[in-house]
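Only one protein chain is missing from this complex, and each of the others stays in its spot.
== chain A ==
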Amino acid sequence: MDSPHLTATLEREARPVRRPVRRTRLWDLLLALPAAWIVVFFVSSMVIVVLLSFGRTQQDGQPVFGHRLTNYDALWDEVYLRLFLRSLTYAVATTLVCALIAYPVAYVIALYGGRFKNLLVAAIVVPFFASYLIRMYAWSAMLGDDGVVNSVIRKAHLGGGVSFLNTPYAVVGGLVYGYVVYMILPVYAALERMDRSLVEAGKDLYHSPLRTFWSVTLPATRAGLFGGMLLVFLPALGDFVSAQLLGGPDTYMIGNLIQQQFLEGQNWPLGSAMTVAMMIGLTVLMVGYLRATTTRRREA
């Protein structure tokens, strides 16, 4: 049902315009510093985690490298699988809710923001300069049983109050609040970049705004949306702060489990094995996701 001509235009539009980059020595130098930073602090620590996952803990509590698989054997535990599935559910729910919030917000700002566009984007980004942890605490202070929201509910005689905190919904809510900006920005960027005349052409072609949105706007911004989903899903899956501060007795997540191994548990090798296993699992998921989304794009 897509008109081939229009789709071809879309494809061309979606591709970023390549500017010729003149490689200079200064440019290389500028790149060297961040590259070194990544190697020293990111790659090397990753290597340590991988090596440590084959190690063990000495009787005096020191972790040492080794070449044993016991830590990986220990992962075949039904408890860990359950935690992984729970975290996956929360992360998927978070990603979907974020998409439902982020798209309309980005759409309104990009298409109707006018000269307030930058101001509106800043208004969304600025609160995220404050620590995630502090913002979580702020929520818990507001949503407590005797907090601001509940006292309004009671004063308005709308009932005896609601226990918001310490539920799975609170955990997902915390994750959504924590990461939604990572979805808004790429979607906004995609909408900004989109050629408006396409929408007008779509309106001529399809008549209804809904169909225009579905067949023109959405496909044109798909890259931004998929990118945003990835940026939200990954940190949400490994998050431990939301479950710790807003969760209840049954919302323990994989991030909390790994944190526990490194701190109270004093079992870095096991924690490392969990981390590596999770990274492998995520890589498989991501590759599948990227292949699925790019294939669909090629088919479109």
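In the analysis below, a residue touches a chain if its C-beta (ideal position, glycine included) is under 8 Å from a C-beta of that chain, and two chains touch if they have at least 3 such contacts; residues count from 1.
Following the convention adopted for this analysis, contacts and distances are computed from a predicted model.
S.K.: Unshown chain, UniProt name, "Glutathione-dependent formaldehyde dehydrogenase", "Spermidine/putrescine ABC transporter substrate-binding protein", "2-hydroxyacyl-CoA dehydratase" or "Response regulator receiver domain-containing protein"?
M.R.: Missing chain, UniProt protein name: "Spermidine/putrescine ABC transporter substrate-binding protein".
S.K.: Among A:72, A:128, A:169 or A:262, which one is in touch with the chain left out?
M.R.: A:262
S.K.: Please pick, from A:69, A:125 or A:141, the residue that touches the omitted chain in the full complex.
M.R.: In the full complex, the listed residue that touches the missing chain is A:141.
S.K.: What residues on chain A make contact with the chain left out of this view?
M.R.: Listed in rising order, the touching residues are 45, 48, 57-65, 79-80, 82-83, 133, 137-138, 140-141, 144-147, 150, 163, 165-166, 240-241, 244-245, 247-250, 252, 256-257, 259-267, 270.
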